[in-house]
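My questions will all concern the structure given below.
Note that one protein chain is taken out, while the other chains of the complex remain in position.
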Amino acid sequence: MQTIRILYFARLRESLGLSGEEMPLDQALSVQALMALLAARGGQWQQEFDGCRPLRAAVNQTLVANGSMIHAGDEVAFFPPVTGG
Amino acid sequence: MQTIRILYFARLRESLGLSGEEMPLDQALSVQALMALLAARGGQWQQEFDGCRPLRAAVNQTLVANGSMIHAGDEVAFFPPVTGG
Amino acid sequence: MEVRVQHEDFDAGAEIARMRLARRDTGAVACFIGQVRDLNEGDEVALMTLEHYPGMTEKALQNIAEEAGRRWDIHDALVIHRIGELKPAEQIVLVIVSGAHRGEAFAACEFIMDYLKTEAPFWKKEQTASGERWVDAKASDDKARDRWHQS
Partner (left out) sequence: MEVRVQHEDFDAGAEIARMRLARRDTGAVACFIGQVRDLNEGDEVALMTLEHYPGMTEKALQNIAEEAGRRWDIHDALVIHRIGELKPAEQIVLVIVSGAHRGEAFAACEFIMDYLKTEAPFWKKEQTASGERWVDAKASDDKARDRWHQS
């Protein structure tokens, strides 16, 4: 079975109580579609992924827009706006 | 007798062969007028003070425009554009 | 262009000396150090924890430094960013840019900091008397980055 790896960082990781997971993926989907899938889990997931809180996504360690496509084998990451430096 | 002190720096000092001098001064005169007096000495003096070469003037250690007045007791300095840093 | 993400502190003086002596045609070295302030938004900060995204963070910093090298005529750039727990007055980040002339070294150094602040995956959590909190991103940082789009 084909999968993607999803990572959660910082406030998101703490809020979801999860730093990452494997998810089965049969066909490519957009970042936005993945966020809708995650929001559908309800509770904290809905709060974090309903699009109201500022969120950034990376696919294979590159920042992407929500329309970008995700393919099997990809590493997808979600995190709040960055605050280093 | 009242005097002013005149200082020469860098290329100017070397060209004139002089780092400074006292000059009698009976009444206030402009920087420009002093430059004309110095140019009138001829030779290197004329070359340096005829206004063709870029030259900056300071009175009492503050950069001034050529119209500024010089009074007895003042320290006047002439030098090429600065090149520190 | 070299980037390092590390728990350990860094020696800014030693890194600057190394950068400036690496090439004899280097005339200018611009650098920046960011450190933990004791106060943020009115609250005393006891400890700051810096989280990152291993792999992507290093890649993002490398890309930013290389983009600076494409935009300006510089000799080299070094970025060191610390992670983990940091106390007030501890150093967080060091950026050094060397070049022949100061204008380009300054611009590249500030560019790297502005992009690091908005594009490199680091997140700060502060411990204050009223508990833990994640530091919010600042609109002013986005603005600082967006200046570079015009030039």
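Chains here go by letter, A, B and C, matching the order in which they are written, and residues are numbered from 1 within each.
FYI, contacts are C-beta pairs under 8 Å (C-beta built on N, C-alpha and C of every residue); 3 or more make two chains touch, one makes a residue touch a chain.
All of these numbers come straight from a predicted model, not from anything done at the bench.
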| remark: Within the entire complex, the undisplayed chain is in contact with B, C
| Hidden partner chain, residues of chain B it touches | 7, 9-11, 54, 58, 61-63, 77, 79-85
| query | At which residues does chain C meet the chain that is not included here? | reply | 11-14, 16-17, 20-21, 24-39, 88-89, 91, 100, 102-103, 105-106, 109-110, 113, 140, 144
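In the analysis below, only the chains that are shown with their structure count from here on.
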| field | Which two chains share the largest set of C-beta contact pairs | value | A-C
| Farthest from chain C in C-alpha centre terms, which chain would that be? | B
| chain A and chain C, separation of their C-alpha mean positions in angstrom | 26
| note | Touching at least 2 other chains, the residues of chain C are none
| task | Hunt down the residues of chain B that sit against at least two other chains at once, touch-wise. | result | none
